[in-house]
Every structure is written in C-alpha cells, then in structure tokens.
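For reference, the structure is listed below as structure tokens.
With one protein chain removed, the remaining protein chains of the complex are shown where they sit.
Labels run A and B following the written order; every chain starts at residue 1.
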Amino acid sequence: MIEMIDPRLTRLDLQTGEVPAKTKLDQLPTYEAFVQAKEPRPFKHEGGIHATSINMALIFAKEQYTRRGSCSGIWIISTKDIIVTDITDNSLDIYDRFDEIQDCDGDEYTIFHMTKRGSQHSFAGTVKASSPENALSCAKGNIERKKPVLNIWLVKTANIHKTTEEDKVLWTTTPEKLFREAIDYKTSDKLKQFKEAQRK
Amino acid sequence: MNVQAIKDLLFKIADDQLILGHRSSEWIGLGPLLEEDIAFASKAQDKVGQSLAFYRLLETLGEPEPDITAFSRKSVEFHNSTFVELPNGEFDFSIIRLFLFDTAEHIRFEALAQSSYQPLNNLANKLKGESIYHIMHANEWIKQLGNADDTVERMQRELDYALPYALGVFEPSKFEEELISDNIFSGEKALQVLWQEKIGSILKDTQLVLPSFDGLVPEYGGRYGKHTEHLQPLLSEMGEVIQSDPNADW
Partner (left out) sequence: MYGGGYLFEKTNTSELENEDQELLAIFEARIARGEKIEPNDWMPALYRKQLIRMIEQHAHSEIIGALPEGSWITRAPGFKRKLGLMAKVQDEVGHGQLLYSAAETLGKTREAMIDDLLSGRSKYSNIFNYPVYTWADSCFISWLVDAGAIVNQVANSKGSYGPYCRALERICIEESFHLKFGHHAVTYLATGTSEQQKMMQEALNRWWPPMLQFFGPPDKESVHTEILMRWKVKMLSNDDTRQQWLDMYVPKIWELGLTIPDEKLKKNEDTGKWEYTEPDWEEFIRVINGNGPCNEERLNVRKTAEKRGKWVRKAILGTAEYKEYVAPLA
C-alpha cells in the first residue's frame, strides 16, 4: 500500500483491523418519503429513509430526495404503518378482488396507487373506513381510477407526517443552486477558443 | 452610509460561513450515517454558497472578486470567529458547533432581513429558508443525542468546551454604534441575548446543562485577525491548487 495522500485522512487516526460485525440491533427504523413537486400534482413515492424519528426522517428526506428541482411538500410515513396489497399482472385491476362499498365512515385512510410496474406509487385519494379491508372496498367505490391499479398502499392518514405551508420556505433557494446542474458547466466557448488558438 | 461599517459586517459573515462550510465539507463521505452524510453535505454547500453571496456583495463595494478574496488572504486578514476554525473533532463537537452556530446564524439573518441596507435585506430574506433547515437539523440531533443516557457526558463536555468560543461569534464590531443607529443591523449584543434564550429553550428538553453565561470568558479576537494555530493550515490547504497558479483559469 502507498502512503496516504488525502489531507482529510492524515488528520484522522485511521483504524486498521477488524470492525465488530453488526448485530440485529444496529438496523435503523425505516420510513417512506413521498414528494409533491408542485401544487396541485399528487404526492409521489420517492424512496426509503433510515432514521430514528419521524422528524429526523423528514430532515433526511428533504436533502436526499428534494435537493434539486422544485418541491412544495413532503410526506413521511413509517414503513411499518403502510399496508400493502398483492400485486397483479398488467391489465388486471386489483380492485376486482374487493367488493365495493359506497357508504363509508370511520378513520381516514390515504390511498396510493401503482398503475404500472416500474413506476412509483402516487396519491390517489382518501376514504373513511372502519378497517383497512373496508378502506379498500370504500376506495373501489369512491376513488376515481382511469387505469387498472396493480398494487395499492394504504395508511391511516393520522400516521402521515406532512410538511406545512410554512415549510415551503425550505425550498426557496433550491432552484438557484445551479452549481448542482449540468447547465452551469458549458464548455463550447472554451473549446472554440482552444481550437482557434491551435489553428494559428 | 458608512461603507467601512458595512464591509466589516459583511466580511465577518462571509468568513464565518466560508470557514465553517469548509470544515463541514471535511465530513463528506465519512459521516456516522449515510443519510446524515447527505444532509451534512447540503449544510456545507449552503454555507459555502452563502459565503459566495456575501463576497459578491463585497465585490460591489470595491473588494476583489470572490475567488481572490476567499482563496488568497492570509489568516491575519480573516474576520471569522475562532469558533469556526477549530478542527471538527468527533461528531459530538461538530454537531454541538453547528447547533450553537446555526442558531446564531438564523437569528442574525432574521435581524438582517430588516436591514435598511437593501442589498443585505434582500439577501438575508432569501437565505432565511436555508437557516431554518439548518436549525431544524441541529435541534433534532441535539434532542436525540442530548437525551441518550450513554452520550450525555460527552455531549456536555463538548458543549462546555464550545460555549466560550461560541460567544466569540458575538464579538462587538468597531462599528457597532453606527450599524445600529443607521438601522443596518440590530447589533451583536441584541443577537446574543436572543441566542442565549433560544439555545436555552432547546437544551432544557435534553439532559444537557447550560452553564451560567456570567462565568464564561468569550474567545474574542477572530474578528480582527487574531486566530488560533488552526486557521492558517486550513487556508493553505484550501488554496493549495489555486495558489499554485493564481493567474490560471481553473
């Protein structure tokens, strides 16, 4: 091995040797992040976050999933609070498996649909129901769908941590951070200059 | 409008943000948790970006362009508080420092958002959202680490070490009176009072103890070029490539 040339590392006391293997208790809880790019588009699933509180999950999701582009809101849900149905084959609607109920009451549930394999789940609507099963039946009767739904995620709305109107200030300067964008790195002028100098 | 007074104000903010942003960037890729690494890296970029915005304001007041101002001065010419130049240490010191500094940063930007000096007013208003995120992040970490039985001792130790340096952030300027009377800025004293209240309110929800400020001796000097032995090596490293040929286009 060669000598270290990274100045950050030469300041650290680099440890050699074994690191004790992880135990089951080293795993952090998991949260799912949903982002609304711009009102009034639906909230769309972006991915998972490991954190130890819902606040921390929000703080992390904000940078992992919304450090570029526009954002008007984030929803964080503890993964274990999300109920997942089976997944069907393309062109088969999972709602075919449930009976329809029109008259619904109880806790509010938030419903997310996946309409294409490979795409993210996105917000479809809310229903009131006395149980998750009833929520699916209520959703069949009350939430409009234009395409077959392959897979549904549902969660009690009370379990969703949502950013507020005031939180929108968090994204004020995001569009100005052009140093994160390809557009800030144009080379055509430099290249042109170089080629002209070479011709001389 | 006293240009010297305004430059004094702008320089100390720009230098604080640059040095702390640089220190924070040393953590990128080496953090305790992947997601935290990403959040920390954004805070570092925000601070360096903010310093750039303040150097650009200085340029409109006759200072050289930002790359020159930031990358070629020697430590005696820097106006950052000594707090921000201290080495990162472990995550405990780094997060305590961010908590103390970011709380001050937020209060400072809120004050400057009322400034009679319009360019500064505009800039501070724009940056408020970033500083809100910064304190959200720091407060959550302090809450969690400050309530975990095993870590309270080390967090307390770092807090006690950091506080005199943190007070150095509020070192009075030579132009305090004018800045206040011209409504450019509410002044360091006013900031410090709000800051003490704010950090107290966060810390009271943890097991950490905020000592009495009466017993603390602030580490002043940074605002007027008196720095620790840590600053010059930082600056030399920061300028290593650009100084190898300051006239080249990098």
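Basically, a contact is a pair of C-beta atoms (placed from the backbone, for glycine too) under 8 Å apart; a residue touches a chain by one contact, two chains touch by 3 or more.
Just so you know, these numbers come straight off a predicted model, no measurement behind them.
In the complete complex, the chain left out here touches which of the visible ones?
A, B
Sort through A:K62, A:H121 or A:K156 and give me the one touching the missing partner chain.
If we include the chain that is not displayed, A:H121 is the one touching it.
List the subunit B residues touching the unshown chain?
Residue positions of subunit B that touch the missing chain: 22, 25-26, 28-35, 37-38, 41-42, 44-45, 48-49, 52, 66-67, 70-71, 90-91, 144-145, 147-151, 154, 237-238, 240-242, 244-245, 248-250.
If you put the missing chain back, which residues of subunit A would it touch?
On the side of subunit A, residues 1-2, 4-9, 12-17, 19, 21-22, 24-30, 32, 45, 47-48, 50, 52-54, 56, 64, 67-68, 78-80, 82, 84, 86-87, 89-90, 114, 117-118, 120-121, 151, 153, 177, 179-182, 184-187, 190-191, 193-194, 198 touch the unshown chain.
Quick note on the criterion: only the chains that are shown with their structure count from here on.
Which integer distance in Å separates the CA centroid of subunit A from that of subunit B?
32
Which residues, counting only subunit A, touch subunit B once they are in their complex?
Within the complex, subunit A contacts subunit B at residues 7-8, 11-12, 28, 49-53, 55-56, 59-60, 62-64, 67, 169-173, 177, 179.
Show which residues of subunit B lie in contact with subunit A when the two form their complex.
So the residues of subunit B in touch with subunit A come to 26, 30, 33-36, 38-39, 41-42, 45, 49, 87, 126-130, 132-133, 136-137, 140, 144, 237.
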